[in-house]
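Note that one protein chain is taken out, while the other chains of the complex remain in position.
Up next is subunit A:
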Amino acid sequence: MSTPTSNGKAPLSTPPSKPVDILQTQPSLLYSNLHPILLLSILLFSFKTLVRDPVNTLLGLAPTVTILQALYCVLCLPSTNQAPAPPQKPGQKKKQAKPAQDAWAKAVPAFLSLLLTLFLSTPILYITLILFGAPLTTHQPHTILLALHFALLTTPQLYYAHGLEAQAWYKIVSLQLPVDELVGMSLGACMGAWVGAIPIPLDWDREWQKWPVTIVAGMYGGAVVGKFVGGYVCRGWRIKLS
C-alpha cells in the first residue's frame, strides 16, 4: 500500500469531506442502478468459461468492464475540480458550454481515470495481491489480469471523483472519507476478494477452487454489495478505527 502523494511536510489535517452525490439526472439514476446488475451478470454469464480458461476469459471481459466503469463515471459521477482537466481556453466561460463541450469535459477525465487505473492502480494492486499471498512464481498472467480487474472495479470512480490530489488520497488510504457509493464499492471489492480466498484450501476438489476464480467472484460480488451498502445503508458513515 503506498500513497500516490507528493512529498513534503504539508499538514495532513483538513476539514472533513462530504460523501459524493450521484448526479440527479434521469439517465444517471437509471445507469447507476443498472451498473451493478450489468457487472454481476457479465460475471455470471462468463463463470463457466472463467473456470475453464481464466486467463482468456479475464482478458476478454476487461474491455467490457472498462466501458461499464467509464460509463458509470461519465453518466453518474460529478467530476472533480482538481482532476487533470482538459486544457481550457482562459476566455471560455462555463455557462456557455454546449452539450458537446460538456461531454468532452467529462470524457477526458474519465479517459484519464482509466489510464491511471491501467498504469498506476494495476501495478500497485498487483504488488498488493502478491503481498497478500497471490502466487508469485506461477500463475503470473492470472494474477496480472486479476489485478487489472481489481483496479477496474476499485479505482476509476475514485480518480474521477477525487482526482489525484495528495490530501484526497491520504484520506482514501486511511479510510477517512465518509462512506458513499464509491468508497463502498471499492472497499466491498477489497473485502470480497479477501473473503474469496477462503474456499481455496478446502478439500472439495472442485474445479472452481482454482486460482483466481473465487477471488474474481468475491471481488465482483463484494463490489456490488459494497456499492449498495455504501450508497443506501451506510451512506455518510465514518469508518472508525479506534
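Everything below uses one rule, namely that contacts are C-beta pairs under 8 Å (C-beta built on N, C-alpha and C of every residue); 3 or more make two chains touch, one makes a residue touch a chain; residues count from 1.
Just so we're on the same page, contacts and distances are computed from a predicted model.
Not shown: a single chain whose UniProt protein name, out of "NEDD8-activating enzyme E1 catalytic subunit", "GPI ethanolamine phosphate transferase 2", "Ubiquitin-related modifier 1" or "Ribosomal RNA-processing protein 41", is "GPI ethanolamine phosphate transferase 2".
Contact with the chain that does not appear here is found for just one residue of A:W104, A:F119 or A:F132, A:F132. Not every partner is drawn; the one left out touches subunit A at residues 1-3, 5, 7-13, 130-133, 136-137, 170, 173-176, 194, 197-198, 200-203, 240-242.
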